[in-house]
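Of the protein chains in this complex, one is absent; all others appear in place.
Lettered A, B and C in written order, each chain numbered from 1.
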Amino acid sequence: MDPKIVAFCCNWCSYAGADLAGVSRMQYPPNVRIIKVMCSGRVEPSFILRAFEVGIDGVLITGCHIGDCHYVSGNLRAEDRVKMAKELMKTLGLEEQRLRLEWISASEGEKFASVIKEFVEDLKSVGPNPLGKGEASCP
Amino acid sequence: MVDDVLVIGGGVAGIQASIDLAGRGLKVYLVERFPSIGGKMAQLDKTFPTGDCSICILAPKMMECFSHENIDVLTHAEVKGVSGNAGDFRVKILKKPRYVDEEKCTGCGDCVSACPYINLPDEFDMALRSRGNIFIPFLQAVPRVVMVDREHCVKCGNCQVICDAGAIDLYQKPEEIEIHVGAIIVACGFDSFDPSGIKEYGYGRYKNVITALEYERLVCASGPTGGHLDRPSDKKTPNSIAFIQCVGSRDVNHNPYCSSVCCMHATKEAILAKEHYPSMENYIFYTDMRAFGKGFQEYVDRAKNEYEVRYIRSKPGEITEDKETKNPVIWYDDTVTRQVKRLEVGLVVLCTALVPSKGIKELADVLGVELDKNRFFKIADPLYAPLDSSREGILVCGYCQGPKDIPEAVTQAKGAAARAAEVLACLGA
Amino acid sequence: MSLENIVNETKAYYCLECGKCTGSCPISRVNKGYSPRLTVEKALLGFDKELLADGGIWSCMTCNLCKDRCPSNVDYTKFIRYARAEALKTGYTGNCTHGGVLSSLMRIMGNPNLKQDRLGWVSDNLKISEKGDILYFTGCLPYFETLFKDIGVNSLDIARSTVKILNRIGIKPVVMPDERCCGHDLFWTGDLENFEKIAKLNVGLIRGTGAKKVIFSCPECYRTFKQDYSEYVDMDFELVHISEFLAEKIDEGKIDFGSLEEDVTYQDPCRLGRHLGVYDPPRKVISSIQGIGLIEMEHSRERSICCGTSTWTNCDRFSEQIQKERLKEAKAAADTLITACPKCQIHLSCAMKSKTPIDEVKIKDFSVLVASAMGLGDDP
Partner (left out) sequence: MQASKKVGAVIVVGGGISGIQASLDLADSGFKVYLLEKSPSIGGVMAQLDKTFPTGDCSICILSPKLVDVGTHPNIELITNADLTEVSGNAGDFRVKILKKPRYVDEEKCTGCGDCVSACPYINLPDEFDMALRSRGNIFIPFLQAVPRVVMVDREHCVKCGNCQVICDAGAIDLYQKPEEIEIHVGAIIVACGFDSFDPSGIKEYGYGRYKNVITALEYERLVCASGPTGGHLDRPSDKKTPNSIAFIQCVGSRDVNHNPYCSSVCCTYAVKEAIMTKEHDPAIDVNIFYMDMRTHGKGFEEYYNRAKEEYGVRFTRCRPSSVEEIDSRKMLIKYENEDGKLMGDEFDLVVLSVGLKPPKEVKELSEKLGIDLNRYGFCSTSEYSPVETSKQGIYVCGAFASPKDIPESVAQASGAASKASSLLSSERGTLVVEKSYPPEKDVVGEDPRVGVFICNCGVNIGGVVDIPEVVEYAKSLLNVAYVEEDTYTCSRDAQDRIKGAIEEHDLNRVVVASCTPRTHEPLFRSTIREAGLNPYLFEMANIRDQCSWVHLHEKAEATEKTKDLIKMIVAKARLLEPLERIFVEVTHSGLVIGGGIAGMTVALELANQGYEVHLIEKEKELGGNLRRLYYSLSGVSPREHVNKLIDAVTKNSKIHVYTGTNIVDVGGYVGNFIVKIDQDGDEKDLASGVIVIATGGVEYKPEEYLYSEDDRVLTQLELEEKLANNELNAKTIVMIQCVGSRNEERPYCSRVCCYDAIKNALKIKEKSPDANVYVLYRDIRTPGFTEDYYRKARDEGILFLRYDEKEKPEVTLDDGILKVLVVDRTLGREFLIKPDLLVLSAAVLSHPGNKELSEMLKVPLREDGFFLEAHVKLRPIDFSNDGIFLCGLAHSPKSIDETLSQASAAASRAVKILSKDRVEAEGAVISVDEILCRGCGRCEEVCEYNALELKEIEPGRLVAQVKKVLCKGCGTCSVACPSGAITLKHFTDKQIIAMIDAMAGIF
């Protein structure tokens, strides 16, 4: 079963990078669904856990390079939160590679494509989300 | 078949029943646990709704009862056994030693002032003052005979020396006697519920939180403060009092029944407090204002309008204390304005429930009668035999068979007396 | 369960509207908009929709103050729990704190095919075993450590201290590698479906270790096992809180708690105190430490005030006011406050970070206090 990936892309850099990959017709696997957020600093640890809870195999968070953040320090906050999320995942027994944080600028379309390809391969080797098709009942 | 009657409990009901029976020419034995008759009514300051001084209207009856030739008053005594059945009961009575010869003691009280150890809590005054090892139960005690608290008495002998009548005998022995009666009337009254179990109200932790009965003693002229409302913490007169109803009553965790008298009692005390101290602010926290007796509602209306007593429909959640002023602070949900409020007052009076007196279970077993689920005496039939217990020949009246106020208790006492006479008459025929 | 059944189940119809519950409720005292009495009133008069949509039902701390004091014995706490389950079905929830990461974690732990790796904190000098009579249930401590170390609370110290104490008295407790959250918050926010899964999972795991007695350091786990699991799964092992276990040991004379020169005061956790009636064992253990001064707060034992927030929902300005009030009361008693529940420690420590002037109180967990008094040191 193909791994399913949800990607949180920041509007100013990585979302534009993804667009550029499209404009340049760089092909990458269709496993990813992109959710646009204004800044990587907007991604809550609960979004990451919710994704795994409902059976998604991989979470990708992309933001501007350090120092490039449109909101100055949003990406630094994202780093702290991903660090915490990884600690929780480690205790939960979820493989750490299921969560990735990448800095992708608006002109790095190719990097975006290669990150997706790499991530899909990683997830294939790690296997499907052990939590299976989540049946969480309440929001 | 014997015409004599045993009356257990020397409160107002017991006294009234004895007087009525004696009036009919019947021989009455009146057994009272406490060294004096008078019961709880003696401890009250005033009675509602008239506001008469309680002891004033009780003392004459006590004297009449004590001095009646047909009535043998056995104080400081307990019923130990009953055998036989209606018309022919054999009753064992244990007369516990007073260590004072009732005959000789004139009640002059010299011995009381001679006793050097004044550090025991005075039961009558709800431990608001202390008494010596030898003491008179209360001023108007009947019989007006002192009693020695042998347990704490160190036998220094001062009282013996002082007593001209030579009435004090520290080695007096208990005496068991047996009497033969045709009918028994039980009127052993009630006790006041101990609210320390309700931790949230802080009784026992905060000095200025007292029970209704303690309040009675405080404001009673013969009480520990000579009638001055001096609150326990700093002996000053508070400028506001809050009476809290249903403490332990209408509460399934304590006593599910309604004690019937507290609402009126609080209103009475509030009015009297206003009379004594015109600037006093009085609050009554109630759930339902139960002024159902004759003249009661008007009494409550007067309290509201003339005496500015403020009635708050709420049962407080918690009482804390202001550390400096020691003023109790009441946290309550005013169910009319639907707001949680805080009220600081000088004194809090907990109108506690009135519960069956201690030892009622043992007495019931001795008498072979049953108790109801609230541990009052079970009555045979509320409509047709409201005064008969579950055993023929034994009658119950007053608070010990269910909550009621004084007029009802007296009415039932007279009823019980008549019923006893009727029983004897039927058996006799 | 419709609101009508809830009223019957909890005997809410006995309510005399005397107001004693609202008068006692710490939330109502600060939050004018919340009143247990009016909530029951709405249920009685059939305002179902309005009640289920009212966010207030998620502010209740389920601390049992009102339930214990209600003259008509209305079980308001159970009433709230049922109301929340019903509200959840119609799509209403409370305001989840921390972005809802906690409830997400718990639901994940309800998933049978999860394989956790949660024993990272067990260093070499902590002796635990796979099988055995005595089992120590650690609940969510590893996750709390990750989430709350930034406010200076190391929840795993509780686990380490507890194991050290047990080791000291010769016990190598079983600590399960894949133990799940006890599901307390799922139960109390009405997610019974996931709660049932977690209950069965946990009991199955415990049975697998052959444990006869399960020791809890967290009162919420203790109460959940003791009172809420039985409806879903039966258990053939004893349940005991660490304070009770140590108190027994004092009677058997088996334990010496060393000494500690410090004045402390004790916060009764609602679940341990009012819910389970365990007041004395913790006090007994604490006061058996030589040199320690245990001073009671104004509100303690049955009158103890809750730490302000429950089930990670509606942690708002009112909870903060309650917490600050509680810290002031603790400060008046002593400089150190002993908590016996990881959540009390977290919530009160967080309140201390408030920007408004606050009473500085050292907050220390019960097991950590005992371990340090016994000189078991704080090396991990």
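Note that in this section a contact is a pair of C-beta atoms (placed from the backbone, for glycine too) under 8 Å apart; a residue touches a chain by one contact, two chains touch by 3 or more.
These numbers were taken from a predicted model, which means no experiment stands behind them.
Shown chains touched by the missing chain in the whole complex: A, C. The missing chain, though absent from the display, is touched by one residue of C:Cys181, C:Cys306 or C:Cys350; that residue is C:Cys350. The hidden chain makes contact, of the residues A:Ala21, A:Ile61, A:Leu88 or A:Val115, with A:Ala21.
Across the interface with the omitted chain, chain C contributes residues 95-100, 314-321, 350-351, 353-357. Contact between chain A and the absent chain runs through residues 4, 6, 11, 13, 15-16, 18-30, 33-39, 41-44, 46-47, 50-51, 54-56, 67-68, 70-74, 77, 81, 105-111, 113, 133-134, 136, 139.
Note that only the chains that are shown with their structure count from here on.
If the chains shown are joined wherever they touch, the resulting network is a simple chain of contacts running from one end to the other without closing.
Distance from the chain B centre to the chain C centre is 46 Å, each centre being the mean of its Cα atoms. For chain A, the set of residues touching two or more other chains is empty.
Not a single residue in chain B touches at least two other chains. By the touch rule above, chain A contacts chain C in their complex via residues 44-47, 49-50, 52-53, 84, 87-88, 90-93, 130-132, 134, 136-139. The residues of chain C lying in touch with chain A in their complex are 88, 91, 93, 96, 98-101, 103-105, 107-109, 111, 113-118, 120, 142-143, 146-147, 178, 189, 191, 193-194.
Within the complex formed with chain C, the chain B residues making contact are 199-200, 246, 250-253, 287-288, 313-318, 320, 331-335, 338-340.
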